[in-house]
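Some chains omitted; the rest stay in position.
Read from first to last, the chains carry the letters A, B and C; within each, the first residue is number 1.
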Amino acid sequence: MGIHHFFTSLNDLERIIRCPGRFKFEEHNVAAHSWKVSQYAMFFATLEEMNGATVNWKSLYEKTINHDFAEVFIGDIKTPVKHASPELKQMLAHVEEKMMEKFIINEIPEKFQAIFFERMKEGKDATLEGRLLEFADKLDQFYEAFAELKRGNIDQEFVYMYQSALKKLLGIPLEATVDYFRNEILKDAVQEDTHIDIQALTKEILNDTK
Amino acid sequence: MGIHHFFTSLNDLERIIRCPGRFKFEEHNVAAHSWKVSQYAMFFATLEEMNGATVNWKSLYEKTINHDFAEVFIGDIKTPVKHASPELKQMLAHVEEKMMEKFIINEIPEKFQAIFFERMKEGKDATLEGRLLEFADKLDQFYEAFAELKRGNIDQEFVYMYQSALKKLLGIPLEATVDYFRNEILKDAVQEDTHIDIQALTKEILNDTK
Amino acid sequence: MGIHHFFTSLNDLERIIRCPGRFKFEEHNVAAHSWKVSQYAMFFATLEEMNGATVNWKSLYEKTINHDFAEVFIGDIKTPVKHASPELKQMLAHVEEKMMEKFIINEIPEKFQAIFFERMKEGKDATLEGRLLEFADKLDQFYEAFAELKRGNIDQEFVYMYQSALKKLLGIPLEATVDYFRNEILKDAVQEDTHIDIQALTKEILNDTK
């Protein structure tokens, strides 16, 4: 019933924990995750701009801060579930879409509905901004796994999460971004003192993706 | 990889929070919930037995402690999502089933697989034990909402949860159980000193379901 | 030591709790707060645009997500301290500035330093975007106090925080924004069922600021 309700629903995302059910030394909520994604995306957009690209900043802003709003309805479904099968992934995407549609129609005043439909749709498209969102979202998964491995979390799931995020990051079609990540960020990351041997895990992936 | 893996996965349910995303004065995990359900079910099974029913205690034990094990795969999906549409509810049930199947085949030694398939299937069937499970599961939702309302949680969702649980409890075909709940449990419950007027909420439902 | 270090420092803001030392039913971290501020600001910027203003979306994005980054150095100093005296407020601002300067020079690669100096400076200036940041930041304080009062937090500090935030919101020179807040958001807010009488607190302020 109005924007007041939309605003108070943002608070719900502070209570949705990422990767629920797994033992973690530190938990992250979806609101804080969204902010970190908007930070990473801003940095890499700047870098792409410095390399000649034209960034639609409004679009990037919209995409990053809204990309997980739908979790307000459905929570953070465990990634293995989401990817159990392409059919299942599609089913869940469909559910989210329907819940969002219902929310916008019931809660958002008519004059803002078109804007909300536009903003809340899946943002990871083939535009530069869609790719930056995809990169930034995956980067936060990379950093969440990195921090657990660094502190000694021995659960295999974080090894898989680290490697899978790394592989995907290296394959996203954003040349300047991926170069900088590979040559600067990763180089610094693997020099940290860590419990789990992150350097070895990383080299393995780097060799595979050359 | 064997029963060791099954045993360690039980620990995951201590990290799945019920009703994620909502503000609550007290959170409950799925492991503790399962234990409370097995307690309520034992009481009402005893009562039914005193009233002439024959209880299959092994079946009741299996049904109550296993009824939410599948949340280890998918988490505690928000109830409004689960019930957004019958189609969606079915989809999600299907997903859970597939995940469970995969788990049993991959993790459980062959000689126990048939037993696990039997135990992990949906327990809320038309048997006495299936109904007792349904009653006990709903009763925990009733008590979770009751405790929030008593302590003054003003979120409307807990009013709906309380009323919806109450309505369903009164309609489950277990005569001795429902009578006892209506005449003894509820009578004591509404006499408690509470922030939200639980007595009024309860009377409304009782009048509707006479 | 590079952007990797900047990225990992973002995680620190998930551990800085707002309004430390006070009893609250729910705590908020600075990362999640920053995200909510970026959401409010986007909505009101859209509204201003619909009313004829020209929004610099890149600037708004930069201002909102970075406005509390300096807390990574100094934590969330209690507001009464910050405002104990104009001299003290200035001293603390000076400290933050010095810490930020040191951070940028030591950690950020040279080719990004100018950009970081620009982005990390105080964002609440007289531009449209500066005002939108100020409005959005204050609105989150309004909502934090609102939620505590609604749930029955009887600490007087939240009454003062609510009233002081409300007063400031109504005085920010953003015509369309303040009108919408007064006529739509506040109207919905005071109709909620709350423990503390928020309607009375609000009317008092509204009468004073007509």
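The definition used in the following text is that a contact is a pair of C-beta atoms (placed from the backbone, for glycine too) under 8 Å apart; a residue touches a chain by one contact, two chains touch by 3 or more.
Small disclaimer: the values here were computed from a predicted structure and weren't measured.
The full homomeric assembly consists of 6 copies of the same chain, 3 of which are present in the displayed coordinates.
In this section, only the chains that are shown with their structure count from here on.
Comparing the centres of all chains, each the average of its CA atoms, the largest separation from subunit C belongs to B. Put simply, the C-alpha centre of subunit B and that of subunit C have 41 angstrom between them. One simple way to say how far apart two chains are is to compare their mean CA positions; for subunit A and subunit B this gives 33 Å. One simple way to say how far apart two chains are is to compare their mean CA positions; for subunit A and subunit C this gives 24 Å. Shared interface positions of subunit B, i.e. residues touching 2 or more other chains, are given as 23.
Residue ranges on subunit A touching subunit B, taken from their complex, read 11-13, 15-17, 20-23, 72-78, 80-81, 84-85, 88, 91, 95, 98-99, 102. Residues of subunit A that touch subunit C in their complex: 1-8, 10-11, 13-14, 26, 28-29, 31-32, 34-36, 38-40, 42-43, 46, 50, 55, 57-58, 60-62, 65, 109, 111-112, 115, 139, 143, 147, 180, 184-185, 188-189. Looking at the complex, you find that subunit B touches subunit C at residues 23, 25, 152-154, 156, 195.
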